[in-house]
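With one protein chain held back, the other chains of the complex are shown just where they sit.
Let's look at subunit A:
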Amino acid sequence: MNVLNLVHAFFGDGAHWHGYDGIPTRLAEHIGYSLEALLIAAVIGLPVGLVTGHYGRGGNALALIATAGRALPSFGLLVLMVLWIGLGLLPVMIPLVVLAVPPILVTTYEAVRTVDPSPVDAARGMGMSEARVLFRVEVPVALPLILSGLRTAAVQIISTATIAAYVGLGGLGRYIIDGLYQRDYEKVVGGAALVAGLALVTLLLFWAAARVTVSRGVRRST
């Protein structure tokens, strides 16, 4: 039986569309975990990235933190967290946030740091406050890169959020783990396809967000 047949069988089975283990429920759980993790990572990564990028300082420290964050295996971290704080949502959120902060932080820092210095100089020279320089001059120009950092983080979170199922939580990981345990490959492949589809939709949403928020003058000149 090939993969396409498995996918077809999984989505064709009416039983997979209802109840606590139905696709809508699992999808909603998965989106919920992912959004929460992305939000926390953004709240940490964006301000730090913006400020360090604006002053052009702390790049080395950031690179170090980012490398460390990337080097930590998410699954290992999950096991560690469960041993340490027990079951629940928190031990799942920690590895997801650790995974997502580096791309947001590093890309935001680089995006702001590499903004052309002459408009920034002109802005200061005409009497803009530092906050205004950052938000009115640097961020609009850095926005495409900043969004790409968030996009990378979002996609990584979505694929990694499957680990929640290991510790008894829901999400699309349920299909994969349960499927493997029950040797129900239809379920495994169906779950994987859902994760991939969700990642694709996320890419599309970020593309649309960039279309709406990035100025035409920036889109065309970079």
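Rule of thumb we're sticking to: a residue touches a chain if its C-beta (ideal position, glycine included) is under 8 Å from a C-beta of that chain, and two chains touch if they have at least 3 such contacts; residues count from 1.
Please note the rule applied: contacts and distances are computed from a predicted model.
The complex appears with one chain absent; UniProt names that chain "ABC-type quaternary amine transporter" among the candidates "Glycyl-radical enzyme activating protein", "C-type cytochrome biogenesis protein CcsB", "ABC-type quaternary amine transporter" or "Xanthine dehydrogenase family protein molybdopterin-binding subunit". Which of A:141, A:176 or A:192 touches the hidden chain is settled by the complete complex: it is A:141. Listed residues A:119, A:168 or A:197: the one in touch with the omitted chain is A:119.
Residues of subunit A that touch the chain left out of view are 116, 118-129, 132, 137, 140-141, 215-218, 220-221.
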